[in-house]
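All protein chains of the complex are present and in place, except for one that has been dropped.
Order as written gives the chain letters A, B, C, D and E; numbering starts at 1 within each chain.
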Amino acid sequence: MFDKYFEEYQIGDTWRSRGRTITESDLVMFAAWSGDWYPLHTDQEWAKNTQFGQRIAHGLLILSASMGLTHLEPGRVVAFYGIDHLRFVRPTYIGDTIHVEMEVASKQDKGEAGIVASHATVLNQDGNPVLVATHKLLIAKRPAT
Amino acid sequence: MFDKYFEEYQIGDTWRSRGRTITESDLVMFAAWSGDWYPLHTDQEWAKNTQFGQRIAHGLLILSASMGLTHLEPGRVVAFYGIDHLRFVRPTYIGDTIHVEMEVASKQDKGEAGIVASHATVLNQDGNPVLVATHKLLIAKRPAT
Amino acid sequence: MFDKYFEEYQIGDTWRSRGRTITESDLVMFAAWSGDWYPLHTDQEWAKNTQFGQRIAHGLLILSASMGLTHLEPGRVVAFYGIDHLRFVRPTYIGDTIHVEMEVASKQDKGEAGIVASHATVLNQDGNPVLVATHKLLIAKRPAT
Amino acid sequence: MFDKYFEEYQIGDTWRSRGRTITESDLVMFAAWSGDWYPLHTDQEWAKNTQFGQRIAHGLLILSASMGLTHLEPGRVVAFYGIDHLRFVRPTYIGDTIHVEMEVASKQDKGEAGIVASHATVLNQDGNPVLVATHKLLIAKRPAT
Amino acid sequence: MFDKYFEEYQIGDTWRSRGRTITESDLVMFAAWSGDWYPLHTDQEWAKNTQFGQRIAHGLLILSASMGLTHLEPGRVVAFYGIDHLRFVRPTYIGDTIHVEMEVASKQDKGEAGIVASHATVLNQDGNPVLVATHKLLIAKRPAT
Partner (left out) sequence: MFDKYFEEYQIGDTWRSRGRTITESDLVMFAAWSGDWYPLHTDQEWAKNTQFGQRIAHGLLILSASMGLTHLEPGRVVAFYGIDHLRFVRPTYIGDTIHVEMEVASKQDKGEAGIVASHATVLNQDGNPVLVATHKLLIAKRPAT
């Protein structure tokens, strides 16, 4: 969880989130809200004729849900700086349950704050990765006493 | 728009999406659905005391909405391969209207299909970029006749 | 309200629904759920340059909300048969409050049940009609004792 | 698709939309948003005892979703003028996948713009019509050069 | 239904609501909107290892839905005064259909209006109670003529 000051992160620190089951309702709501109705996510008949044989979740649905599983403590996390090398490595099917594992990969001092880069992996209930990315968060430094 | 076969993309091709006004309702729905209730997005009193002076949209809200503004033609777009170098460069306030501009940056032949990398820029109503990223899509090759 | 048996409706019967304020949130949710992102409903900058000067509600949003304001009693209403001559006669702006007025226009005996046709008018808070239509409902006959 | 000027439509022109699977989530969201909780759509136990044996989608849900499947090009489509002779001809069950087919039926010159009337048919995955209607759109004329 | 003046309620009066099927979509939307993602409601894998063996609905989801099944007539119901002794007595599973039964338990004159206390029981399709509570509503007195 991102609940520490910049100085307190150690490269190699890891944590693991709770899980969330990805439902048909999530696919419908994400398609609707985002406006991305690509038929692999929203048309069961079309999806039957693909290599997956069924509808799969949007990649950005998994990314967005994974950030919701990640606690960003106000006063510690200053801003979401960016994402590098995001890859959608496996499909997530309706009914799969995902969680996130993070590992601190590098730190970069930026003066008043610093950037903590973490390798994020979203895994399904079988322990297989479905999404990998490097998240960069701007983290506050510990205030002087 | 991504409605062409791999062979048909030219580096430097550009297009521009329609616009979408980002509303308070979008912030509430994205916070709720994703589970990311960071107070800069959901607590007006807290946000008043930040450099922004008000709530701002989640970065991933802008990313997700921008993909919904991007047409992915079935039969042409095979898969969303990944994203590189995503940066949240300006805040989006409630009531701002965003659109997306894309420019084809590189192509990579992968045998049966190919990867088209595009520089995506999300801009607000003042023409200022709020998000930049490189989207990589796996695109079908033109079928032999 | 449609809470009577076919025999009990009189041509000229009228009723009036409660009101509902149409919010920006309703426009966003209807655009999202239906998939109709026409910019007059969803792009404030685009709407500024129209004759309306602002976003207006989808016509089918008003139609759908008006049916939700109309009580259809189970056991009396058998089916929604159809709609004739639906016209969108005035815009509904964000913040307007609509209600429905209905008047029974004709009855048609269909054997075990009958069709009741009603002139429906959706009005805004100024008493001006925004939508008119003729709704046809299949209504049960009173059971023999 | 409605992406042409009035002069360019020919009576008999046809097109076909992508598909959308109608889910339980759609029924719940439409019932909630519209306020129409008629038990045939929202109470599984009640629906078991009807001729359908299960819940079916609201007719206006199908109508609204079908308009979301229909592209209305800004600058071409000026306004949704109205609907004639809408009939709900078959039930749509949870899990059915619908698409829309349209055929231009008539054109009416109105001076600066014109009305294009189209026969719309919503069909399920078995190719059976579930809704028919005549949609009337006000379409811009081609600007003089 | 709460559609009468204070003087008209009799202790022992009862009524019964229509039903509503509680769907997976309801669990997802309530978890999202409320922000309560406790895994018994949202993580199928976690729920498998509990005494219930599956996800169950939030208690407050059932409470909120039960009030939506209860008609509160404007002009009669002045305010929702409070709730006493609310107990969640059985789980509600995805696909269960609930309804509400109410019985007037006591009346308390408060001058211009009065409080009507009712025993509310939410029951599932097997007739088993899942929630009990005492609802207290402030009810208007009949206006003098």
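Rule of thumb we're sticking to: a contact is a pair of C-beta atoms (placed from the backbone, for glycine too) under 8 Å apart; a residue touches a chain by one contact, two chains touch by 3 or more.
Please read all numbers here as calculations on a predicted model, not as lab measurements.
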item	value
Partner chains on view for the chain not depicted	B, C, D, E
Residue ranges of chain E at the interface with the undisplayed chain	20, 26, 29-30, 33-36, 38-40, 46, 59-61, 63-65, 67-70, 72, 74, 77, 79-88, 133
Footprint left on chain D by the chain that the document does not show	32-33, 35, 37
Touching residues on chain B - with respect to the absent chain	23-25, 28-29, 37, 39, 42-46, 55
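In this section, only the chains that are shown with their structure count from here on.
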item	value
Pair with more cross-chain C-beta pairs in contact, given D-E and B-E	D-E
Between chain C and chain D, centroid-to-centroid distance (C-alpha), Å	16
Distance between chain centroids, defined by C-alpha means - chain A, chain C (Å)	42
Touching two or more other chains - residue numbers and ranges from chain A	20, 23-26, 28-29, 33, 35, 37, 39, 46
Listing of all chain pairs that touch each other, if any do	A-B, A-C, A-D, A-E, B-C, B-E, C-D, D-E
